[in-house]
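Let me begin by presenting the structure, written as structure tokens, before commenting on it.
Every protein chain of the complex appears in place save one, which is left out.
And now, chain A:
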Amino acid sequence: MAAPKKAAASTPQDKTDGGSPPEFTREQELKALRDMLLIRRFEEKAGQLYGMGAIGGFCHLYIGQEAVVVGMQMALKQGDQVITGYRDHGHMLATGMDANGVMAELTGRRGGYSKGKGGSMHMFSKEKHFYGGHGIVGAQVSLGTGLAFANHYRGNDNVSVTYFGDGAANQGQVYESFNMAELWKLPVIFVIENNRYAMGTSVSRASAQQDFSKRGASFNIPGKQVDGMDVRAVKAAGDEAAAWCRAGKGPFILEMQTYRYRGHSMSDPAKYRTREEVEKVRHDQDPIEQVRNRLLAAKVSEADLKAIDAEVRDIVNASADFAQHDPEPDAAELWTDVYR
């Protein structure tokens, strides 16, 4: 095997283009804090339930990457679609899907979004325009391009936000989709969540072009590298990309430079990076702490922040309770939903 091209990836912030992102209003800061906290606490709880054996199979946690979906969601409007891969709990919560339904799906219960038949990687909500939840790396990129195709076909101004990781970015169908998206000027934002590791393989060991914002260059798709740990930067980039799409200019690529604190899945030996690396990102760049610190600096009281914490914890605890007490699907469900 060839030696890694770079010893270690730089921290996410180092790669972002200069200049501070536009400030949030206090309401925006509070909403971002609340939505990111909900994802973090939810994922921590999911990790606990997995450890207790209440959640089976694969379980990929989003901890560390919260600013990406929360910031993007703040740039969207009603009707815009979201689709992603298997690290999908955060996306679901960000689109407003109910925590009980998501957690109950993780535990495989009848109240889950897929009646317990999809699990962690396969959940959908037509109501919230969330199109999954896909377990095959890269498949959601063609599907998300198809969502944009449908918007274009129907002549509406909705945008498809198609998330995938640095690992999926090396799949062939991603480029097939890029080609068609630009050729047909489809309204799709390709959000590449670069968390620096595709399972255990670092970007430097897997990618010839590590600047993912340039991955659409040969198709003339504009791209931007974004500090995915700063929710304000994410929202600003999302605004720009969405405006581009809605203006009929075709797709836009956003490389979100982010980091996952936890393993690839629950059974990750974590041998491919150092504890120090994780601790440094967590200490220096945590997306939630950034907002919290700004709010405290802006004289929001600790009590107000604690109230948000408490509200979020209540939601998460209730979801865990529901997910463990909701019955399993009826045996007859085995045979339903194969055809309609």
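Criterion: a contact is a pair of C-beta atoms (placed from the backbone, for glycine too) under 8 Å apart; a residue touches a chain by one contact, two chains touch by 3 or more; residues count from 1.
Everything that follows uses one rule, which is that contacts and distances are computed from a predicted model.
Peer 1: Which one, "ABC transporter related protein", "Pyruvate dehydrogenase E1 component subunit beta", "Acyl carrier protein" or "Peptide/nickel transport system permease protein", is the UniProt name for the chain you do not see?
Peer 2: UniProt protein name of the non-displayed chain: "Pyruvate dehydrogenase E1 component subunit beta".
Peer 1: Taking the full complex into account, find the residue in A:Arg41, A:His60 or A:His134 that is in contact with the omitted chain.
Peer 2: Of these options, the touching residue for the absent chain is A:His134.
Peer 1: Which residue from A:Tyr50, A:Tyr113, A:Phe164 or A:Phe190 sits in contact with the chain not drawn here?
Peer 2: That would be A:Tyr113, which touches the missing chain.
Peer 1: Touch as defined at the start, partner being the missing chain; which of A:Gln48, A:Ser218, A:Thr274 or A:Thr336 qualifies?
Peer 2: Candidates A:Gln48, A:Ser218, A:Thr274 or A:Thr336; residue touching the omitted chain: A:Thr336.
Peer 1: Which listed residue (A:Glu44, A:Glu176 or A:Asp309) would be found touching the missing chain in the intact complex?
Peer 2: Once the missing chain is taken into account, the touching residue is A:Glu176.
Peer 1: Contacts of chain A with the missing chain: which residues?
Peer 2: 81, 83, 112-118, 122-126, 131-136, 139, 141-150, 153-154, 160, 172-173, 176-177, 179-180, 183, 336-340
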